[in-house]
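Of the protein chains in this complex, one is absent; all others appear in place.
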């Protein structure tokens, strides 16, 4: 699939936004400014962006605890996200959700989800709604290697196949679930081997390579749109930070992260590929880098001066629509 | 594997006991003498007996809602079982469990289980205990085709593989989960296709054929005893009665059950095979039939005159060991 | 002339009517039609208890969906679809099975609206069977609604009559929040009463005064309403006039009606088939011990199932279920 200049610029912009957002959040967490459990997506950008490039606002995705990248790729407002992480009233979830529950239904982003395996059943529902209402839309559920072992995930694979849902299971295999290696926790090592068990196609993809992800995801989405049912994608790559902020990462090999950053950075790979093929220029990309830097800095500045929710008003609202 | 005369007689005795027990329970339910949910195992005898022939009292099995056959195959006392179905104080569970919770831990029978998919995790535990305590014992979990779709079952397959447990997953595919066909509910139709997804050997077996089950189970049990980990067996056959007593079975083909009984009866098949190979005589088998008839009739008679539990004494006991 | 339906028929009529009135309503569950992938009849079961029988024929496979035995996946699918424009009604065959799928309600459906800052709407209904009396033993006889009432974001509905069953189910489906709807397995046939044919909705949080009286307030839930009614009849012969309240929904709970009644009678007995610890009886007793304390003339008595699993043996199970005798005895105690 040949990508247009606009599409390429957009893909890079999204990936750069994720990277800069995450690097910034990392710093903010280190200084103690951000609280809670925060899981960063840096290094995995090609997956979210490569998949979501095929989707519009009515296609739906469900994410995991590591959700910032999926949000950005799906078009969520970056300022609203930053405010949310700061727990501010004007955050995308009013400050009530935080990093692990960030969502924007209006963008088809059905939420980060802090229950590992929480998303796949919900995604079956999103896909079922599309099928029932004949919208031609699809759903995508992102799950980690660790989450691939959750019973809810397996059930969803089977249900999606039996119901022939327009659903793509994207397994983001970054090699670890917290500190546990996926080669150990996933029997047999490869998640893609589970696809035949559920009678669906499965594809393993180099997740550092935006173009590989983009192509595999495109086929899966097309298949789903044609009504041919679900596909399993296993995206293999590595995360640039710890499991969550504060993780000392002693379970990783010495130099592993440095090597990843040096040799496998999906943004660097993208840059090399598009500039060497003369699809985009370094200047195009540099301009985006600068633009995004400003965007993220601005969102932090805005978050800092934004009001907190008011416990008297906001604590008890939004539990029910009516009670 | 060549079976001794004793082993053959024992296998037939067990199968006949199951059949006669179930036929009798069917009649008792029809007359209204037995209450509750009762699921009969008739037609599936070769599975329980073919598998349990390789086990002793310290090997453990976990069953399903359709548990009578597994109990008998594992050596539970038939009178105690019948009393249990009648809700009597001297039933194997004191009348507190009933058909769906019949158990005898002293025989390594860890219980029928009325939660579909409830057993496999527990069986992982039984296998783990054997492994940890280095007893050389194994565990077997029986699950239906319907139960193969439960998340707990999938998780257990993965865990057993990852922990390399001495565990055999016996999937009894009788074609239906209640009224739902397994060709529909199991994506792809065959449960055995799931074995490679969990990096374990999988074997599909004709479940009407005692010898086929016996051989496949023997290999799986040996493998487990050797410390080589779990195996998945898919036993394909059909049940002679409805899902539970009272099921009108309109989802089955006309004449399906009659045909099964006429052509696929595992007891008849066994008889034919052993007599034509002159391993046992018809007289040997007839004697067992008569013996078992007496046993079951006797157990019903005993149950009828046995005392009920005493609500004042028995309702509140056995919740805790100490509280 | 009164049109008499069973609880089962009333539920089926409600389902048919909501399916007719709103094309976004779908129904899903294990064997709710039945016969899929089987060589015989379709709609072979119509649900474990026959409640959904006939819907498949009328509404077809796109709206009446059978599922594999994968409660997490399909209950979650119902929750997810509810956020995407459908109004799914999912059947959890027995509430005892909540343990394999609770997360999709506890942490997902119940919390979306709050976690997402008020921006989600999750109009899903989970229909489920509960209760003892059917000789189905420990894993098929529980009354686990206290576990759902504990969870903010869920609404919990427990009809005791065929009339309420229909009206409350219609309300549940039209409601924009997640609802867990409890059907007592013994009532499917036992409860038979007047049910108008035209659709009607019974509002949540409005208790039903089954009987008015001056002496003692009895609050009873679900099937226990019938048990309490029998107790009240007995007590009337002893000149003890019971005010019998059926909350109908326990979340929201009609606190005002209960408090007003206790302010009048000064005495309260709560009757609940659920276990006693952290149960609905305690919930209501605590409410009254706080907000109607001044009016109370006697200890608040709870008549509940014991703190034991549900036994199989009929003699034990019958002793497990709160009886009209136990309710009457409790009422006499608070009158003494």
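Per-chain numbering from 1; labels A, B and C assigned in written order.
By our rule, a residue touches a chain if its C-beta (ideal position, glycine included) is under 8 Å from a C-beta of that chain, and two chains touch if they have at least 3 such contacts.
The shown structure was predicted, so the numbers you read here are calculated from the model rather than taken from an experiment.
Q: Which listed residue (B:75, B:125, B:183 or B:196) would be found touching the missing chain in the intact complex?
A: In the full complex, the listed residue that touches the missing chain is B:125.
Q: Contact with the hidden chain only, please: which chain A residues?
A: Here the touching residues of chain A are 35-37, 84, 87-89, 91, 93, 95-101, 113-118, 146-147, 149-152, 175-186, 248-254, 256, 308-311, 314-316, 319.
Q: Mind listing the chain C residues that contact the chain we can't see here?
A: Residues in contact with the chain left out: 72, 96-107, 110-111, 114-115, 137-139, 144, 146-147, 149-153, 251, 253, 274-275, 277-283, 285-291, 293-294, 296, 298-302, 306-309, 311.
Q: Kindly note down the residues of chain B that lie in touch with the hidden chain.
A: 60, 62, 91-97, 101, 103-106, 110-111, 113-115, 118, 120-126, 128-130, 132-133, 151-152, 155-156, 158-159, 162-163, 317-323
Here is the rule we use: only the chains that are shown with their structure count from here on.
Q: Which whole number of Å gives the spacing of the CA centres of chain B and chain C?
A: 35
Q: Can you give the whole-Å distance between the Cα centres of chain A and chain C?
A: A distance of 39 Å separates the two centres.
Q: So which bits of chain C are touching at least two other chains?
A: Residues 68, 70, 72-73, 100 of chain C each touch two or more of the other chains.
Q: Counting only residues that touch at least two other chains, what does the list for chain A look like?
A: 151-152, 155, 158, 162
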